[in-house]
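Below you'll find the structure, written out as structure tokens, and then a few comments.
A single protein chain has been removed from this complex, and every other one stays in its place.
Chain lettering (A and B) follows the sequence in which the chains are written, and residue indices restart at 1 in each chain.
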Amino acid sequence: MSTTWWARSWHYFWYVVREFTSLPLALWLLWFLVEIQRAQNGPKGYYPHSSTGFVVFSVIVLLFAVYHSVTFLGLAGVILHFEFLDRPVPSRLIVMSQFAIWLVASAVIAFVLVYFGR
Amino acid sequence: MDGQVDQESYDVLIVGGGLAGIRAAIAAAEMNPRLRIGMVSKVYPMRSHTVSAEGGAAAVMSKEDSFETHAFDTIKGSDYLADQDVVEAFVREAPLEVIQMEHWGCPWSRNPDGTIAVRPFGGMTTWRTCFAADKSGFHMLHTVFQTSLKYPQIRRHDEAFVTKLLVEDSRCVGVVAIDMRSGRFTALTAKSTILATGGLGRIYAFTTNGNICTGDGMALAYRAGVPLKDMEMVQFHPTGLPFTGILITEAVRGEGGYLLNREGERFLKRYVPNKMELGPRDIISRAMVTEFEAGRGFEGPHGLYMHLDVRHLGEAVIDRKLPFMRELGREFLGIDIVKDPIPVRPVQHYMMGGIDADISGLTPMPGLYAAGECANVGLNGGNRLGSNSLPECLVFGAAAGRAAADYASGARPVTSNPVDSMLRDETRRVESSFLEKKDGEERIGEIREDMQRSMDEGAGVYRTKEGITELIKRLDSFRERFQKIRLYDSSRTFNTELTSALELDFMLDVAETVAHSALAREESRGAHARRDFPDRHDEKFLKHTLAHATDGAPRLEYSDVTITHFQPQARSY
Partner (left out) sequence: MTEKKITVRATRFDPDRDEKPRLQSYEIPFPDDSMVVLDALNFIKAHVDGSLSYRWSCRMGICGSCGMMVDGIPKLACNVFLRDYWPRSVTVEPLNNFPIVRDLVIDMGDFMHKLQSVKPWIIRKQELPLGAGEHRQTNEQIDGFRQFSQCINCMLCYAACPVYGLNHEFLGPAATALARRYNLDSRDQGLKQRLPVIADPEGVWECSFVGECSVVCPKGVDPAKAIQQTKLDTTMRFVLPYGNRE
């Protein structure tokens, strides 16, 4: 296997990107923990000079996370199989339900963060 | 360059890894688990041509059916050339083999109540063809192959090309084979040997058969002195795709497909009015050729053809019963059979003739058995009914496996001295006749293509004395040209030019037996149709043709057909 195997086709390339997203996600989590630690002193003192950088980095990582989540949730239709009333549930329905759960969960978490952040 | 010599010994050795060969191996292993069983094949078993069979396996599965009906259908289908005792034993064993396959995992299509379903098929008066969608051969081959993996006493030699039978004191004691990977010559000795090498379609240019169907086992037996029986009986399947020759299963007609000529007419009403598209293959192929000659065929870039129409069946039926046909249409022709008619023409497909063998697969040579398409046990006579050959492989593969195992359990071991020198002689023969030929001018591929074209012309659906005589002349000339071949591949590793040359050598032999047998049978019976002798002549020709090898042309003899219950009658549908 050559070291540039991932460049051989678009499929391979986007797969490596998908796998790679775990790295920035992990880094973001560490940075986030640092920010939480900083925020311990209350909202008054919490606008460290790194905030813009953090926001920008967060946006980039959000894009990665969305890409990873979309590919992951899309696969639910492949992996899961259910039967309802003796007929297989169409995979599109399963995928849509996964995205719906994701959106609902995101909305709930967003609401909680904003509400308690005020 | 010397190839190293090697010997391995078995109790039972099977040549060929298709449905009959693998079934024989399992039968031998089950009969006597202590036997050492070898299976040698020039390809990995999953590649055997069984894999392309589509339609199904006929067996008496319901109370509405009877052994007598299945036997009569088969005997009438054979144009009364079948040996009736063999047919009667076959129809009794076939249902057990179908059940055995099911137990081993074959995904037979089912009735709503979970029992094995049956479909109508050509020449069968009742629905009795069990099927695994329209990939029956694929599923059956993979089932037996995967099942065979659980028997550790079956040892496989994959991609080993058998060049000659080893005969000592008129007894078959094994084979010489070339391991394709290393180029080494090996003697595989055995107390009993079963040939299960399949058909010979590649002697023809237009055939459903794959590259590997070159009549190897038939030629091996023939050269060792075993006669080939009824070689003139070559089956032409009515529905092959033009250009490629890819098979469109008879099941398409079984499910209700129509054969239409250029005028949109279901022309078979003028040939087999009572059975229409479900008539026997030989009659339908001749009907199509007759229609072509009357100018009622479609003209295309790859010859004349008819339409096989399934549009009226609807997408649901096609996807459930004929999904592979839809796939083939899409991938190879870019058509959708739900909306387009399928172009078809008669194509060489099966060989009723083959190695002379009895009901247990035993040939006239002690220690040598044959099963499957390469054998002629007397089941199919002058014409085989569709869906009889898959159960044929199972029934007679199992029978040969048991008989060979039984013989091996009591036979004396093979002595190594004569085998050593036979192996050395054969190695020398192949090396000097093929590998060392550097100054010849003929290419293997070119002689082969000329032979194939000549066979299509001279030994096709309709034959004439002039046509066959010309064919024989050409075959003789190809033999001469073959003496002057040049091989461009002198490698020891995976030399497929050498194996192609060896295959061509075999094919020229079996082609010769086809031509000579066809010339001598001056009547029309089953698939053998002579324009100059259009009628059947039971008084003279209700006999099997036996072709024996000589230094020149084959010597022909005739043997009786076994008749038990069904006296020959006129054959019409």
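We take it that a residue touches a chain if its C-beta (ideal position, glycine included) is under 8 Å from a C-beta of that chain, and two chains touch if they have at least 3 such contacts.
Predicted, not measured: the structure shown is a model, and the values here were computed from it.
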Touching the hidden chain, out of B:Val15, B:Ile116 or B:Cys172, is B:Ile116
Touching the hidden chain, out of B:Ala57, B:Leu81 or B:Ile212, is B:Ile212
Given B:Trp108, B:Tyr462 or B:Phe506, the residue that touches the chain left out of view is B:Trp108
Residue positions on subunit B contacting the omitted chain are 43-44, 46-49, 51-52, 96, 99-100, 102-105, 107-110, 112-116, 135, 138-139, 142, 146-147, 149-150, 158, 181, 210-212, 243-244, 246-247, 301-302, 320, 328, 331-332, 443-446, 448-449, 487-497, 500
Had the left-out chain been drawn, it would touch subunit A at residues 1, 5-6, 8-9, 11-12, 15, 19, 75, 78-81
